[in-house]
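Of the protein chains in this complex, all but one are displayed in their positions.
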Amino acid sequence: MVENRRWLNLLTHAVLLLGLAVVALPLWMTFVASTLGPGELINPPIPLLPGSHLLANYGEALSSGMARAGGVPVGTMLFNSLVMALGIAVGKIAISVISAYAIVYFRFPFRMTVFWLIFVTLMLPVEVRIVPTFQVVSSLGMLNSYAGLTIPLIASATATFLFRQFFLTVPDEYLEAARIDGAGPIRFFRDILLPLSRTNMAALFVILFIYGWNQYLWPLIVTTDEHLYTIVMGIKGMVTVSDEEPNWPIVMATSMLAMLPPVAVVIAMQRLFVKGLVDTEK
Amino acid sequence: MQKRVGFDRWALPYLLVLPQLAVTLVFFIWPASEALWQSMLRQDPFGLSTEFVWFENFVELFHDPAYLHSFGRTIVFSASTTFLSMVVSLLMAVAADRVMRGANTYKTLLIWPYAVAPAIAGVLWWFIFNPSIGIVAYALSVLGVDWNHYNNGAQAMLLVVIAAAWKQISYNFIFFLAGLQAIPRSLIEAAAIDAAGPVKRFWTVVFPLLSPTTFFLLVINVVYSFFETFGIVHATTSGGPAAATEILVYKVYKDGFIGLDLGSSAAQSVILMAIVISLTVVQFRYIERRVAY
Partner (left out) sequence: MFKKMIGALGIAALAVGQAHAAIQIQWWHAMGGGTTGEKVQQYAQAFNESQDKYEIKPVYKGTYTETMTSAIAAFRAGEQPAIVQVFEVGTATMMAAKGAVYPVHQLMADAGVDWDPSDYLDAVKSYYTTPDGKLLSLPFNSSTPVLFYNKDVFEQAGLDPNNPPSTWAALEDVSRKIIDSGAAECGFTTGWQSWVQLENFGAWHNHAIATRANGFEGLDTELKLNDDLFVDHIRQLKEWQDENIFAYGGRRGDPNPLFYTGECAMLMNSSAYYGSVKGETDFDFGMTFLPYRGDVEAAPQNSIIGGATLWVLRGQDPEVYEGVAEFFKYLSSPDVQVDWHESTGYVPITYSAYERARGEGFYDENPGADIAIKQLTYNEPTPASKGLRLGNFVQIRDVLNEELEAVWSGEKGAREALDSAVERGNALLRKFERTAR
């Protein structure tokens, strides 16, 4: 801390608390809703404090609530979500970090062509080009497989873009020093660039893991085998009951449960995050 | 855009970009080209009868007042969403970077919303703002504001902007905070010794150093608000009332995925792609020049 001004500290906490209140409100409401009894949600205003059905609702969410939406055990769905999230996160980080490295640190013919080919994928999420993408995946025989679930979703440039931005801020002195030591491109990448990128990778991992975890439309389209269903599909299945009101408290309880793995990832990665920052400079 | 110093190797760079290039070509360029082809066809949904119509789908779009209207809506929506989420998250990141006590708690709680699946977030907003049972609508009515986004286009737009920005705050916060923490303390201390106040110090020292992050987030947020928000629109307003929240990407989704008019939907994707490609080029060419690395 550079200086200590009381009003500034107070203001800081005020900003954070206010921001937190706004940002966390929907989440808090989910939690509150997940503890209410049937029908309680519909009487205005929705209570601000948790109700008395916490255990009952979560019990039902874990046992029968999910099973109704297609007969797949919750465990299977969680596992599939995990595979999908990890596949996307790891796959995307791996392919992007090396391609960003090539783009920033190498001079080679067609560099700009490659750069733009990759960067046009910044736009058009898979949902918008879903029908042609489905046809491609199907003609490659990848329907109903983990590969079909994950690989089409790693075709996006956001991670490459982030690494590029980061590599550009890495001082040139590192490379010069490495060259003086006689380090080749692979050693420079492995021993210097990768450790420096740790924070960014952790941040990206969090984001991509959650992106993968939360996919809905794509897994819905490419899978017909229930053993590949993901947890978000299960929850949506509970919400989109046709011509009847969903059992909201159970839906909310399941949503809370489905949020736990990504939140655990956030918390775990945050440590790495902070450590990465501490290691690099301060 | 490239390092002054670098390696000159013959095969290595190609090997490095190969995996990403392969995935991009197969799962992006290939389907996108199909979309381009599709945009010049008129087909029934099952693809049983096909007619090649050149640019008719495009011509039709630009004669459709609803489509032109949707352009305006998109600009309002994207600008507001990007601005709102970036400003709020920068403010909070600066605050979180300052505090010592409880910093981790703040961080963890602020990142949590990011874990909510968009499919579920839409449901939450539906609940919170529902005119008859929503908590926010209730609070507003106590304050004398009559909230009914089913009937009021401006309120509906406000709702989708808030919902879309909310989703992005955590993301921006993570990167702003990482960026802030990467700024060497020594620089800030030096500025403090020069007796620059906290506000001035922020604008003259911190903000310029943050510009690569800001640029990255600007691109990401614009792209996000253009393309990845149809889920939120779909779940909260379905583009209504009276098309007040019908942004371009939602229209692509609606006409293609729901309405099964693949030709027109493909034409709209092509237009969208063209817009964002040019936006990205502008961002890289002009804004990036001012970014300090």
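For the reader, a short list of remarks on this structure follows.
Per-chain numbering from 1; labels A and B assigned in written order.
Definition applied: contacts are C-beta pairs under 8 Å (C-beta built on N, C-alpha and C of every residue); 3 or more make two chains touch, one makes a residue touch a chain.
Not measured: the values here are computed from a predicted model.
Counted over the whole complex, the shown chains touched by the missing one are A, B.
When the missing chain is restored to the complex, the residue among A:Leu16, A:Val104, A:Leu149 or A:Val239 that touches it is A:Val239.
In the complete complex, the hidden chain is touched by one of B:Asn130, B:Asn172 or B:Gln268, namely B:Asn130.
Although one chain is not drawn, its touching partners on chain B can still be listed: residues 42-49, 51, 66, 130-133, 150-153, 238-243, 254-255, 257-261. The chain not shown here touches chain A at positions 38-39, 42-44, 65-66, 68-71, 130-131, 134-135, 138-139, 143, 217, 220-221, 224, 226, 234, 236-247.
Operating definition for what follows: only the chains that are shown with their structure count from here on.
For chain A in complex with chain B, the residues that touch the partner chain are 1-3, 5, 8-9, 11-13, 15-16, 19-20, 23-27, 29-30, 33, 41-46, 48, 94-96, 98-99, 101-108, 111, 114, 117-125, 127-133, 135-137, 140, 151-152, 154-158, 160-162, 165-169, 172, 175-176, 179, 185-186, 199-200, 203, 206-207, 210, 213-214, 216, 232, 235-236, 239, 251, 255, 258-259, 262-263, 266-267, 270, 273-274, 277, 280-282. Note for the complex: chain B touches chain A at residues 1-10, 12-14, 16-17, 19-21, 23-32, 34-35, 38, 88, 91-92, 95-96, 98-100, 104, 106-121, 123-125, 127-128, 132-135, 138, 166, 169-171, 174-175, 178, 181-182, 184-185, 188-189, 192, 198, 212-213, 215-216, 219-220, 223, 226-228, 230-231, 249, 252-253, 256-257, 262, 269, 272-273, 276-277, 280, 293.
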